[in-house]
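What follows is a structure written as structure tokens; I'll ask about it next.
Here the complex is missing one protein chain, while the rest keep their positions.
Moving on to subunit A:
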């Protein structure tokens, strides 16, 4: 193997255990890949090279003795939202300038205990608020995928196409890459971009309304948001506490299963962490899905959805049917209300969680003439536009006189959304198949999105229902659109039935194949 960064986690794990490669070698390979690519992609906001080398050395000492954990020597990227002891943790916000926590988040602690190596902290939308990774204080992340045009080229008979396909008639099709920079999705845009561009073997991410699954779909990677309560939220910067969940972004379904097993745990430090043993998710991969009941919700067929998304969905249905699953039409009648209800519940929780950034305990302080003036100036300078917008909405809907009309109404609708899913699962449906996003990746600084915040919010239309109901959801790459950009399908499962998601996603992955961006960076 010439390039160690090309190995999946499961392949690297086998080679590390067989002593064919060392943790130091693979770590160095990633560090040099980051050094070369990061100026173009901006996926990392902090590279912890010294720490990575120390951790790799410690892993090598264990591996030499035939010891080590389930992720021994595997180099990972960590979203900037996770508290990492003594290391840059700023949720990509100006207000957290210089913050280095004196503690480690439970999720990252679990990964290090299993032997993983930290490469650095990954870019994200500020406080995880965004769907394009353009709200980061550190600037936008660039998607390693670019649009391309298919051209037919007449070939001299002796020449083999470089990357194209030689056809019987002496012509080939070649893709010409467009120069326009695209967003990787958000909020875990750095995680998705880094995994897709081979700048880490896998990454941690978080998902409040789609922040794992939408960027995974935009970059041809696999992302799973587990059931609420599966991964501890302790030590992760809070956005909307009743919706936030950590999960992995990985190159394939098996890698996502390996990472989630390590990240998930029962944690007494998080009162919403659920007391259930963590299963071996990898064991579910490869199990037949014959007889499984797959629900197709009619409400996910929305107006204005591109034809390509519908075609992709139909392909997914056909693959699962061919594998022996029973396809059933279902109805989730309150689907359309999930996004508006989310835009009350999430900002309300955020306005409360972000009250702690007051210029006193950590981060930025802008002096003022008195303490209130100091608070107001600090928060005005420290928060970006999108964060302020959400704090304002949250403050408004929780303010006297509006609480019942907005917040209570939204929490009632949230119960109806959850009930829709419960009814479907009670009727025997094992898993639900939907598109992951209503479109492929769009351009950085897209004018329509910038002009209308609601347009940007619509990116999460298929993913947000899952957070509102606390269910697990996985995005798995399923094809390319006409412009050569990846598109994903989403599977939604019963609470704590991540195993069925891995099992079914693997069937889609087997049928669809895997997708890599053409390297331009």
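Keep in mind that, in the parts below, a residue touches a chain if its C-beta (ideal position, glycine included) is under 8 Å from a C-beta of that chain, and two chains touch if they have at least 3 such contacts; residues count from 1.
Operating definition for what follows: contacts and distances are computed from a predicted model.
When the unshown chain is looked up in UniProt, the name that turns up among "Aspartyl/glutamyl-tRNA(Asn/Gln) amidotransferase subunit C", "HAD family hydrolase", "Amino acid ABC transporter permease" or "Putrescine-binding periplasmic protein" is "Aspartyl/glutamyl-tRNA(Asn/Gln) amidotransferase subunit C". In the complete assembly, the contact with the undisplayed chain comes from A:334, out of A:13, A:172, A:233 or A:334.
Among the residues A:67, A:280 or A:452, only A:452 touches the chain that is left out of the figure. Of the listed residues A:14, A:283, A:318 or A:380, the one in contact with the hidden chain in the full complex is A:380.
The residue from A:319, A:343 or A:462 that touches the chain not shown here is A:343. Among A:61, A:153, A:360 or A:445, the one in contact with the hidden chain is A:360.
Of the residues in subunit A, those that touch the hidden partner chain are 98-102, 227-229, 242, 268, 271-274, 334, 336-337, 340-341, 343-344, 351, 355, 358-365, 367-377, 379-380, 383, 388-389, 391-393, 395-396, 399, 402, 405-406, 408-416, 418, 452-454, 457, 468-470, 495.
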